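Every protein chain but one is kept in place in this view of the complex.
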Amino acid sequence: MTIKTIFSGFGGQGVLSMGFTLANAAMLEGKYVTYLPSYGVEVRGGTANCTVVVSDEEIASPVASEPEFVVAMNQPSFARFQSVLPSGGLICVNSSIVNTTSARGDIEVLTVPTSELAEKMGTIKVANMIMLGAFLKASNMISFDLMLNNLQEILGEGKAKMIKLNRQALEAGYAFVKE
Amino acid sequence: MKQVYERPRSLKPAHFHYCPGCGHGIIGRLIAEVIDEMDLREKAICVAPAGCGMLVYNYFDIDTLESAHGRGAAVATGIKRVRPGNLVFSYQGDGDLAAIGTAEGFHAANRGEPITIIFVNNGVYGMTGGQMAPTTLSEQVTTTTPSGRNTVTAGHPVRICEVFAVLDGTAYLERVAVNKPAAIVKAKKAITKAFKVQLNGKGFSLVEILSPCPTNWKMSPIESCRWIDDVMAKQFPLGVVKDAT
Amino acid sequence: MKRLMSGNAALGEAAVLAGCTCYFGYPITPQNELTEYMAKRVPEAGGVFIQSESEIAAINMVLGASVAGARAMTSSSSPGMSLKQEGISYLAADELPAVVVDMVRGGPGMGNISPAQSDYFQATRGGGHGDYKTIVLAPGSVQELTEIVPLAFDLADKYRNPVIILGDGMLGQMMEPVSFDNIKPPKEYPKDYILTGAKGRPSRMVRSLLFDTKEEEEHNWKLFRKYQRMEQNEVRYDTFLLDDAEMVVIAYGIGARIAKGAIKRLRQENLKVGMIRPITLWPFPAKIIKEAAQNGAEFFVFEMSAGQMVEDVKLALEGKGRIHFYGRPGGVIPTPIELFRVISRHYYQSRRGKK
Partner (left out) sequence: MLKGSIRIDQERCKGCALCIEFCPKKAISLSGTLNLKGYFIASFKDGGECTGCATCAVMCPEVAIEVFKN
């Protein structure tokens, strides 16, 4: 199984960090994984996106022309990336700031009010981790428990202080998505 | 009878290829004398340029490397960073340093690289046949300024010492000449000082040397020496331009 | 222990572990992460890092560090590589080792910063002026960099010649799990040519100007014989499902990865497609390609350019054999499905042709 996901949003929403966290967690699980950030002028234009491929076998291309999943944290990303999803694909949307009425009929839309959920936890900064938690529940791509157990390693030293908050955010997002 | 002047040990026996009366020979000898006197023969590494000065590696009996045209300061930087204990100097002409290699020289100076540049300024491209150099004087006739250098279309003489002087990285900059005995004594002192600046870790040093080119100036060697005083030094004033040591 | 690292950063780490003590570079996308990584890592390891004023200065600093005896490296991307060619030519002429990394982007001119394979000719034909060659290594994954980079430094020292690592924007930017456990401490190479100050020995000179035509010719023949030794000893390639292949894909670097994905799909459809992946682009693995042709295979050359390596395949086959070419220039990255479709079309067409 090879699963490709595009994470997208404004620069500053922690979009790349979402993808990096997923890639790191998948690596710890022993999966093949690639993480490809978009780079260059685009990064400076305010929008950011990255592609994560997780697989049980060697990965041919780290580019997702037809991703299984899209995570869209803002309106422009929603508009741009819903169109690359094949029929039946899932798009996870930050419904706090994205209007999803224009969504295609042949794709699945998971709306997560990440900003509100994050504000409840005291800081908007964890919105990305809430979304990641929700995405992991919906996609069932990697083991959530294994990820939580290795969170310190996955997030790296820089974020060690925030470990508790990040864990709560991931759990909140995970719990938000019903079976 | 006692020998009071002999050939410096840091010069190989080879004959110079320079034209009669060329200043490169004097400058090469001065560098070799300074290396002898400071006992640096086993420590010195010279980066040779393209142009008339390029064959110095045939003359200096020290470790030498020939660099691409203008890249001497970058190559010297690489050598010096790997071997900070050595004396590393580049020998560069006016096309080499003041035209094609301006960026390399300027930024080595700006970084305060502890290297020395011996900058030979004869106001003309010698080896290629007497074309205009960045240091060619206003109104000076060369093969590419047949009616004299018109500063409106061909720019002005570049004063490297003064340009480099504004860089915080430069420690010692002096302009000298090799057109008469007293000037030559001063030139040797300047080279000695520049090497000391480097060896004492004070930073970047450069000695600009006004040097006669009788062939391309179309003058006799003696006329060339006089011309340096009478004309060239008026636009390239001699003396210490900067001493921050 | 594996770490998730970008190709650029992993390349830098591998270089330091392989004994690279000097790095000089000028920022250009998509290889900036390498320069940034080295800015931190090389001084930590006790080495020299300089952000140079230009690519020309960087390659000449490499030349200086190399002649002083250090393992030195610089990196750039296509337009910057054009500037470095002067210095690479001098390194080859002076017979000095160096490693030069090119993370290729779409060209010509400023082009764009998307991954491309359009600098194949520049890398494999010497690139600068004069009769010279450089070994060109083309890694296909972040993990492979940990083999390619130490190899590049060893080959540079062994032959006293610049070695090019030809990657692309994707290899540089992409993160993959990587382990550096396989990198051993660098070998010692006798360096009786370096400049250290003439202490207790005759003075040395390193130069490329040889006024005497006979001397210059002899020097060029000497270099030529060295390149012949490289051609004999340093060809490297990888194969995938080659034994029974009726169609052999030839692709390198990131292109080979994409092709491999396509081949797996083709095999699921029982199409006998295999691959030869050149790891050294120069010297080019001509022999194995010729052997595959003798076994009756046809060839499908895939490049992210308008067709450069395909000429080496034609040379390898000396006009015999059938070669199909598919290229996407300008930084476009084809998908495995796209390649699958193109290859299977050629496959069925030539099968019909044979009947």
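Before moving on, here are some points about what is shown:
Each chain carries a letter (A, B and C) given by its place in the written order, and its residues are counted from 1.
The definition used in the following text is that contacts are C-beta pairs under 8 Å (C-beta built on N, C-alpha and C of every residue); 3 or more make two chains touch, one makes a residue touch a chain.
If you're wondering where the values come from, they're calculated on a predicted model, not measured in any experiment.
For the omitted chain, the shown partners it touches in the full complex are B. Across B:25, B:134 or B:203, the residue that sits in touch with the chain not pictured is B:25.
Residue positions on chain B in contact with the hidden chain: 1-8, 11, 15-16, 18-26, 29, 180-181, 184-185, 214, 220-222, 225, in rising order.
One rule holds in what follows: only the chains that are shown with their structure count from here on.
Chain A and chain B have Cα centroids separated by 62 Å.
The mean-CA centres of chain A and chain C are about 35 angstrom from one another, to the nearest whole unit. Under the contact definition stated at the top, not a single residue of chain C touches 2 or more other chains.
If you check the complex, the residues on chain C that touch chain A are 2, 4, 29-30, 113, 169-170, 173-177, 257-262, 264, 333, 335-337.
Against chain C, in their complex, chain B makes its touches with residues 41-45, 47-48, 54, 57-58, 60-68, 71, 74-83, 86-87, 103-104, 106-107, 111. Only residues 20, 23-24, 27, 32-37, 39-41, 58-63, 65-66 of chain A touch chain C when the two sit together in their complex.
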